[in-house]
Every structure is written in structure tokens, then in C-alpha cells.
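Submitted below is the structure of interest, expressed as C-alpha cells.
For this view, one protein chain was removed and the others were kept in their places.
Letters A, B and C mark the chains in the order given here, with residues in each chain numbered from 1 onward.
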């Protein structure tokens, strides 16, 4: 079972990963965007861990909803509302249970990803964070590791795509050949699940 | 004897030399000034030859005075009034004779150089055009070639000097180690006398 | 870069604005610049904002006759909904608020969230989406045209109308009309260095330029060997005219991207006017300067807005902001 500690660890692990990879994310965004994705997410997840460290909500749902609101309040740009909505809607779908199963998380995460799709109007193959999030949501029913692999494969696959949403779409053909920054950070978020689970030997394969 | 044709050839030869060396003059001015000396003098001497080609004054004095006025009217910057004054005052000193001796030219040129010193307030060793003009005026009594050598040596010697006049003076110690652009162009002007003389086998050594 | 650390660039700039402009209320913490006399009774409030790095847009356009408030995001990053909600509440006199939103995914999403939240607080909100950049093909294959130079036209003309006490629907409708009547095209002669990245966003060798750039340091649609000012004017003005197809007088904004010397920009304006004359487009007004910028990018953009008599009257109306000032 995954308790609010697990979700706290997830957010912390994401913050650490985003901080470590911020330069790379900004570099990727510099090629086909506006060179701010790394600093955007670093600012956002630092704010998330700050608020969670101060006052940790006692249910997974409340915790993710708070994290999502915090992202919306501090990130800005495209990724702020999108990642914020992802966590807020995942949290909302988890309801007010004190603990949830990996299966419940997988389902809720699917709802969160769907909300991202609805908000941004993007679909699979548009070269956005969805190209990592959609396969990850799919594989999350299996295990954290499977979700991680799916997200990473999805992010890598964006290299060949032509962007149809977000700033990269302005480049038309010239967006091909570069990995999408948002898909790359989405893979970090999903990978952090494994880390959060590893602390308690939870690999997300139970249901 | 030097007639107005000789002075016309002098101005033309100077214009050719300045045009050829404009890049180098600007490069020198870029190191210790504002990167315009080459284009300034190119514009000025092109205007001088244009006006002389159209309507050549019949006396050396009138020709140089016209050339000087033309420099003042087209160059601007520090070098415009200074070179303009040099030619105007040299011309004035030549009076209205139809031909002048090299000795008369040497004397008149000395008056022109003195006027430059008075107008700009510079002295020998201040790292200006005067460091080429003053020794040239001195040696002009001997021959054009001697004047040329003196001017070139004077220009070279400015490398070691610290500027006390003009823009280069703003650099203080940092002006040392660079050749003065105005002294360099002054050497071109003096060297052009040899060319103007060579056309008729006049080496300026008669008096 | 003339900065302390990348993290404080926006806050530092707001502190500096506060010191230079006592006629504005600057909330450094909240990243807001507001007209000191807001809310103005009986007037619709005009709120805009966006990522920083485009100065004087938007904060430099706050004042009588133009914006009521501007929200400053991080560099090239849309502000967050909280800022916009606080701006809306600060300027709402009861006549409602118009959000002027440049068409970027981030701005659109954040302003949309803010509009919902502000309505919850009892503020009537309308929005105008600015999307004037013809370099982007407006299709389902893109996020739609970017909002660039036309933002200045929308903010000036809608701001003048709001100042006359027009109701929200009319201010919003006119703002939309200005946007629909405007098109832009931009060219970069150098890339941008953002504080966060610290090095140019792309490599642009001195002898080349990027055609069809936006205002966020992104590369353009196409790279070419360097062109003359006249050739750039031909290309840009034709790109704008072929899309706008005006059948009446235009206002021209000949805009520098931030690092273009005014000497060059005025020279470019001469070429822009030549092309407009050749294409028989009458020019009612021309504004030349660095107004909608992209940090230290060298380059320029041309925005044309076809105007009717009302729009021209509102353009000419008095304005008193840090960056745009005329009339009475």
C-alpha cells in the first residue's frame, strides 16, 4: 500500500531529479523552445517540497492536490498548468483514502494524464509531455519500473517527431531531431516513482 | 618649379593612397580611437579630387586652399579641421604665384603644420599627426624623399608614445604600443609628394 | 549580462521600476505593476502580462490610456494565475476587466485559469487573444500564431477606449478587431542569451540571419545568408501584406528586438516605407523603436494594423505610460 509518505518521497525524488537535470532540460528547451523548462520545473518542485516539508497532508489525494496547486502557483509557462493539473487531478481521483494500492494509483494517474490532454489539446505523437505520460500511465498498471521504461522510451521517441503543440510547433520541420523537454521531464517524474518505492521495497507491482 | 598640376597630382596620389590604406587606418583607429579614420579620410580626399577634377584652380595656393576647405566641409571629426587647416594654411602661405619652388613649398608647409599645432594644441610627442608632420616639414627643405622618410619614421615612433591629445588620450597607459592613425595618414600625404614629383622627374630637391 | 543572479532578475527589475516610476504601484513580491489611481470608476480595467524579457512590454505600457496593470512572469515564462487574479481585483471598478493574452500555450492556460478564479471572486472577465505573427502557419499542426507586435496596438487602442468609459463588450470587441486587423513578421540577426541559460539559445554565425522568429529566442522558420536592410524590408513587409491584404491605411510598428541600434532601425524604417509605397499601402502613423523585445536579440519586426477612423482616433488619443507617451 502507498501512504502519504510514499507520495511525499515521490515529490522529493522528483525535485532532486529535476534539480540535477535542470541544465539538460533547459538545453533541450533551448533547441526547440525558449530555454526555460529546467528553471521552470526546478522552481516549481522546490516550492512543492518546501510546502510539503512544512505541512504534509495526511492523505495521498490531498498531498498530490496540494503539490499540483503549488506547481500552478509557482511555475507559470505551459508546463505549470499542465503538470499542476496532472498532479491535482491524479490527487482528486485518489479521493481521501489514507493509503492507496498501486493499481489505484495507476488508474488515478490515467485520469490525471487524460486531464492534461484535455487542457492542452494535445494527442499522442504531438511531441509533448504526453508522449511520455500516456505510455507511462498504460504501463503503471504493471510496475513502477515498467512505467519508467515506457516513459523513457516515449521521451526518446519524441526525437523523430514533428511538434504540433507548444512552442516547438513554431519550428515546423525544424523541430524534428530534438527530444522534447516536457517529455524528458515527464520521464523524470515517472522514474521518481521507483525511487520513492525502493525506500520501502515497493515496486508498484502489487494491486 | 611646382605648378598647379603638380599639386593636383599630389592630392590625387594622396586620395589613391588613403583609399588603398583605409582599412589599415581604421584598424589602427579601432585600437586606440573610434574606428573611423580610414573612412573619414577616404570620404574627404575623394571629395577633394572630385572638386579638383571638375574645376582646377590655376595657382598652387588656390588649389591647396580649395582642397583644405573641401576637407573641412566633408570629413568632420578631428582630422577634418586639422588636415583642412594644414592644406588651407599651406595654400595661403603660397600666395597667388602660378608656380612655386620646392623651397617655397617647404616653408609654406611649415606654416601649415604650425597652424595645425595651434588649432589642436598638440606638441611633438603627444602621439598625433604632428609627430609625422613636424619632422616632415623639417626634412622637406632637403627633398621629397627625405620628407617621406622623416614622416614614416615619425609615424612609427608614435608606437612607443603615450597619447596626450585626441581620443587615444582617454586610454592613458593603454595607448602605448599602438601606432597613431593620424600620424600614419600624415605619412601617406607626405609620401604622395614623391609620387606627384616623379611624374615629372621632380624630386623636390631644387629650391 | 548586467545582472546579479538569474533567480532575482525579475524582482530586481521591478525594484528598479518602482524607483524610476513613482506614478506606478509596483508590487515586487507579487510581480505586479498597477496604475496608481486604479481602479478608475466607470472604466473597464485592462490587464496584460507575460514572460519577462520583452520590455517595455507589458509593464512599460501601464498608465492612463493604456494598461491598468501588468503581470510579470519569469523570463520567457507566463505569469501564474494568482498574479492575474490579484491584478484583476486591483483594477476592477465594477465595470469588468479585459485580459490581453498573447497566444502562447503557457499564457493561454494560465490566463484561462485566472479568468475562472477571478469570476469566482465576482470580477467580470473578458479575454482577447493576440495572434499576429504570420511566420507561424495557423493550422492544427501548430499552437497557432504567436502574439507579438500587435499586442502594442491592442493595448493602446483598447486602453484608449476603456479610458473613454466604453463597456466591457465594446472594449473586448474592439481589441479583437485590432488583433484581426494586424499582422507581424520578425527577423533575428543574433540569438538571445537568457539569464538562466547564460549562453545564446542558438548558434547564429555573423553572416547569417533567421527569418520568421518569435520573441522568445526560438530559432525562426528558415536560415539565410545575411540580407541588406532593404531586402529584409521587402521580405518582411511582403510577408505581412500577403496575409493582411489591407484595403485602407495602416499604422506601422517598426520594432527592434532589443539590441538593434536606433540608427539601424530608423534606416530599416526607410526601407519599410519604400516597400509600403511600392505596394500602394497608405501609412497613417509610424512608430519606430524597441517596444516588443527579446532580451539582447539583434533584429527587427514589422507589424501593420489596418485602421478605420475610430481605431486611428483611439491610437492618437493621449497616453501616459513609461514607454509610450503622447497627447495632452
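We take it that a residue touches a chain if its C-beta (ideal position, glycine included) is under 8 Å from a C-beta of that chain, and two chains touch if they have at least 3 such contacts.
For clarity, every value in this text was computed on a predicted model and none was experimentally measured.
Contacts of the undisplayed chain with the visible chains, over the whole complex, involve B, C.
Contact with the undisplayed chain is limited, among B:40, B:143, B:158 or B:185, to B:40. When the missing chain is restored to the complex, the residue among C:232, C:250, C:281 or C:317 that touches it is C:232.
Annotation for chain C: contacts to the undisplayed chain at residues 1-5, 8-10, 12-17, 19-20, 52-53, 55-56, 60, 75, 189, 228-230, 232, 254, 258-271, 273, 283, 286-288, 290, 293, 295-296, 298-300, 325-326, 328. Against the chain not displayed here, chain B makes contact via residues 26-27, 30-36, 38-40, 43, 72-82, 119-120, 162, 164-167, 169-172, 174.
By definition in this document, only the chains that are shown with their structure count from here on.
Contacts with chain B and chain C are shared by no chain at all.
For chain A, the chain with the farthest CA centroid is B. Taking each chain's centre as the average of its CA atoms, chain B and chain C sit 54 Å apart. Mean C-alpha positions place chain A and chain B at a centre distance of 74 Å.
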